[in-house]
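Structure first, commentary second.
Shown here: the complex without one of its protein chains, the others still in place.
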Amino acid sequence: MSSREKILAAVKQNQPEASALPALTGLSGNMPGTLEAYRKVLEALGGTLFEIENETAIPALLAEHYPHLQRIITATGPERTWINEDPHLLEDVDMAVVPGQWGVAENGAIWLTEQEVGARVLPFICQHLAIVLPRERILPTMHEAYDKIGAPQTGFGVFIAGPSKTADIEQSLVLGAHGAKSLVVFITGKSY
Amino acid sequence: MNRQTADHATLADKFNQDEARVNWHDETLWWVRAKRDRIAWSIPEWEALRDTASRIKVNALGNLHDYLLQFEEQATRNGAVVHWAADAEEHNRIVTDILKKHGVQRIVKSKSMLTEECHLNPYLAANGIEVIDTDLGERIVQLAKEPPSHIVLPCIHKKKEEIGELFHEHLGTPAGNADPKFLTAAARQHLRKEFLQADAAITGVNFAVAETGEMVVCTNEGNADMGAHLATVHIACMGIEKIIPERKHLGVFLRLLARSATGQPITTYSSHFRQPRAGQELHIVLVDNGRSRQLGREDFRNSLKCIRCGACMNTCPVYRRSGGHSYHTAVAGPIGAILAPNLDMKDYADLPFASTLCGSCSNVCPVKIDIHQQLYKWRQVLVKEGHTTAAKTASMKIMSGVLSAPRTYKTAGKMGRWVMRAFPGMVNNRMNPWYKQREMPAPPAQSFSQWYEKNKKSS
């Protein structure tokens, strides 16, 4: 008998009686899905948020706040030759600007997928990361996020909440472990 | 790291030789527990979430056979190669074979307690394959040639000065620099090179979704992603209990995991790996290593609900004051103490006794594992299976004899308070473990029952 059969047989014999799955209702509490709630959490995580009308405002803001960037990649930009290149070549990217799908107010996370990001490693290997998210795409909690995301459409997706960090040395929080050292979120759309 | 002769009490005694360090360890972990409390209180539906998570996991265990098949089918359809390993040895062999097939000599690995449990690193080293652990804490303990002492905070037992010295020796940082920011930046540079050179990456798995065949890996550092998205071979190693039924259930677990672990709202990265990227191989190794046996132990199967947040360690007053290495097993603390005896009762017979059964662990647990009750039950099993000493059995039999016979009990009491003899060596000398650092209670002139006999009529 192969290990596969052995394991499956043992599991089948030993597993307890099946029980029903709980409904996932009433779990979102009173979390507001607002920009203000989102901003508060993101900033606590060490992220920065700018409200802009549309993406044309991004280059000027980047130039102002990140004056020393050499290589900037905009995932939705016209020059996307890098998508088909070896991902290792993205090692010198200073700033990647990528589109986000959904933002989650309760934890500051933004859902990105491979499809829009272009190369899976891009939001991790870049020194700094910018995510662009339409204002109306902020949801209260992870439950609403998974409802909206639905079934997977791409090979890879990720929630990113703030810059890469570690507290492994004496619980001292340090931003910039292996991934992006900073995260800026551009919220697009008109404020009311 | 296991198969050692010293038990928890001996190792904990050693840990307690340096009281200032114990205080530091205790306070550091209590601070994490306090952060967890603050963030839990910010979620009014916290207890409902715990309850829901627990019920999803119970469902998953009850349907594990079917969910495993469903996961395998979906993952295969997604383009992954699924392997099954009955035990640690087979897991290590499978991983080695994949790496050898690709001629890989150096790999990057992100945190996986499973590979610690299986002792993968020494196995690969013996096969000429070098492993670079990429989680900062794990890299630190790897450089120190130690196992992790905590499943979420692997080098929580190390002071920054010690880490500074390690980095000076291995990474060439200036001597005497122990600034966490500086050291983290040095590790970033050092490990970036490793990520860029590695042909293969091993990651753990936090959750595997039966419905979609995808795996979710959570990190703060981004090391799992840096490894997996650059390497041409990605091997994900997971215990079979990591399966959850549906994608939407991730919402429940991701809300609980990081909050319980470190008091943060979510990890920086919650990566959903479904398909290998173009040109990449994705291997998933499903490991049993005693899990199906634990599933059959009615009293202990709920330990398989664990999502490895480490909250039970942070809250455990014994763990905080004895350190992870005192548990001499890959997963330390209360959860480790109910998992390890399943792997080897003889080697880990001491662990269920390394607890006061205070119950704090069961109540911080995000999936509501009845940890302290399982510790109690393991004690019964271990004694029944003979993993106890003859002296202890003898003293327990004497105690039982005295306590079952009221007259003997009263006579023994009059003869100088039997408890003093029933407890091991409980007399006022330095050999008596009670008296070493505590005074004995002063024996009163009469017992309560004697007083009652004299006074009941007047009262």
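We call the chains A and B, going by the order they appear; numbering starts again at 1 in every chain.
As a convention for this text, a contact is a pair of C-beta atoms (placed from the backbone, for glycine too) under 8 Å apart; a residue touches a chain by one contact, two chains touch by 3 or more.
Rule of thumb we're sticking to: contacts and distances are computed from a predicted model.
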UniProt protein name of the chain not shown, from "RNA polymerase subunit sigma-24", "Multiple sugar transport system permease protein", "(Fe-S)-binding protein" or "Pyruvate dehydrogenase E1 component beta subunit": "(Fe-S)-binding protein"
Displayed chains contacting the withheld chain: B
Touch criterion as defined above, residue of B:Ala9, B:Leu143 or B:Leu171 at the omitted chain: B:Ala9
Footprint left on chain B by the chain that the document does not show: 8-9, 12-13, 15-16, 19, 22, 26, 30, 37, 40-41, 43-44, 46-47, 315, 317-318, 321-322, 353-360, 362-364, 376, 379-380, 382-384, 388, 392-393, 396-397, 399-400, 402-406, 409, 413, 417-419, 422-424, 426, 433-434, 436-444, 446-453, 456, 459
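One rule holds in what follows: only the chains that are shown with their structure count from here on.
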Distance from the mean Cα position of chain B to that of chain A, given in whole angstrom: 28
Chain B contact footprint on chain A (complex, rising order): 2-4, 6-8, 10-22, 24, 26-30, 41, 45, 87-88, 91, 104, 106-109, 114, 119-121, 124-125, 141-143, 145-147, 151-152, 154-172, 174, 176-180
Residue ranges of chain B in contact with chain A within the complex: 28, 31-32, 43-45, 48-49, 51-52, 55-56, 58-59, 61-65, 68-69, 78, 84-86, 90, 134-137, 140, 153-156, 159-160, 163, 180-181, 183-185, 187-188, 191-192, 195-196, 212, 214, 220-223, 225-226, 229-230, 240, 245-252, 254-255, 262, 264-277, 286, 288, 292-293, 295-296, 298, 301
